[in-house]
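Report on one structure; see the data block that follows.
One protein chain is absent from this view; the other protein chains keep their places.
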Amino acid sequence: MKIAGTFEVDAPQDRVWDKVRDPELMVQCIPGCESIEQIDPMAYRAKVSVKVGPISARFNLVVTVLSEEAPHTVISRTSGEEGTRASVVASDNVLRLEPTATGGTRVSYEADVSMTGRLGKFGLGIFRKKADQLAEVFVGTFRDKLEVAA
Amino acid sequence: MTQILFPETLDQAVALLARHDEARPIAGGTTLVAMRNAGLVDSSHLVSLDRIPGLRGIERLADGRIRVGAMTRHADTAASDLFTGSLAVVRKAAGMIANKVVRNMGTMGGSVANADPAADYLPALACADAVLSVLGPDGAREIPILTYVQDWYETALEPGEILTAITFPAPEDAPSAYRKIARVSGDYATASCAMALTPDGQGLRVAIGACGPGPIRDVQAEAVLHGHLQDPQAVAEFAAALVAKADPVDDVRGSADYRLALIPRLIASVLSDLISAKEAA
Partner (left out) sequence: MAKKALFTLSLNGDQTDVAAAPDATLLETLRDGLGVLSPKRGCNQGVCGACTVLIDGVPVRSCLTLTARCEGHEISTMEGMNTDPVMEVLQRHMVASGGVQCGFCTSGMLMSARNLLAETPRPDREAVKSALSGNLCRCTGYRTIVDAICTAAEELAQ
């Protein structure tokens, strides 16, 4: 399942770059995110819960930064499982920042997500819709945090 | 492990749901038990509505409306002779759910409460302007079907509320039909269409299923189309309005694009059948 999107933030690229690597800000922006801790310079551990109708899931995720080119590209891999339950998620992610003509930043993201186990049985169609909605919530919160604090 | 509770009144059921945070009501179990078997849902308690009197059966009220108890099985709805004319769509949808044995188990209330976007009742209920009766910790209230589904599997039902009945306006003397495109008989819909003509034969009510979180209906576009059912251009514009409101998923039952392509074809085809039925009557 591929998830991709682009949004603009009215804040300069260097500032956005700092913030996308700030766990304290991210935990407030990612819907359902309970905690993020940095476990080494290139890796983070996160707990995220997701609810789709009657189904609730709580994932323990590890996000590893595979490569980064400041201040414009981060390539990362997310992998995780659902505690004792039998679902495994993995995604390969690319995040790109570029300046806009008006001094803001254009953020583009792509993630290729795979899900196996009990949640895989539910079908990815509706998870994709849910992922798109969560991305929208994220963008709204992220933009508010950066623009207000600017 | 889940405890199964068997309240004998609705008030007891509401109290049990309020007492246990993770409790869920269970009706026929055809979806909930299947999801439990697949490890998709778990809950501390299931509050069975099985032994509560008065939740089963279909009756005609004094003012002609048809009231279906939430625990009425699909098989009983499919066989009921109370769903005539404009309400035949409800009976026809019931008869196309899953297979005969599952129709002996599943209930209208359970299906509506679960709000699966590809299930058969919601478009039929939307076409028929059903009203849902619910009871919860704050008392009883009614939800018009067109405001019921709010997002994927999310409805206007509040936590702790139980759907108790579905009430339909008195049937009108006008043909109605339910058509479903599915991979095989008994599957969930790839796309479906519930339609009734207005009694003057000049207009329609239509709801599309399986092409978004909830059934798609556009009452204003129906008003614009009134009087122009025989005009293919007007029907095409009407169908385009519904396509614009659709938000289908890509899944094993069909791509989003395929579903969007089905909507105008379903509308044209069911409409043509209903016009023929009206002329034959």
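All chains are identified by letter, namely A and B, in their written order; residue positions are counted from 1 within each chain.
The rule is simple: a residue touches a chain if its C-beta (ideal position, glycine included) is under 8 Å from a C-beta of that chain, and two chains touch if they have at least 3 such contacts.
Predicted model, so just to flag it, every value in this text is computed and none were measured.
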item	value
Contacts of the hidden chain among displayed chains	B
Contact partner of the left-out chain, one of B:L10, B:A23 or B:A98	B:A98
Which residue of B:P137, B:G186 or B:P232 touches the chain not shown here	B:G186
Hidden-chain contact residue, picked from the options B:T2, B:T84, B:T167 or B:T198	B:T2
Interface with the undisplayed chain - residues on chain B	1-4, 6, 26, 29-30, 33-34, 36-38, 46, 48, 50, 98-102, 104-105, 185-186
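Here, only the chains that are shown with their structure count from here on.
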item	value
Rounded Å distance between chain A and chain B, as computed from the means of their C-alpha atoms	36
Contact footprint of chain B on chain A as seen in their complex	52-55, 85-86, 118-119, 121-126, 128-130, 133
Interfacial residue positions of chain B with respect to chain A in the complex	24, 32, 35, 38-41, 114-115, 117, 151-154, 213, 247, 249-252
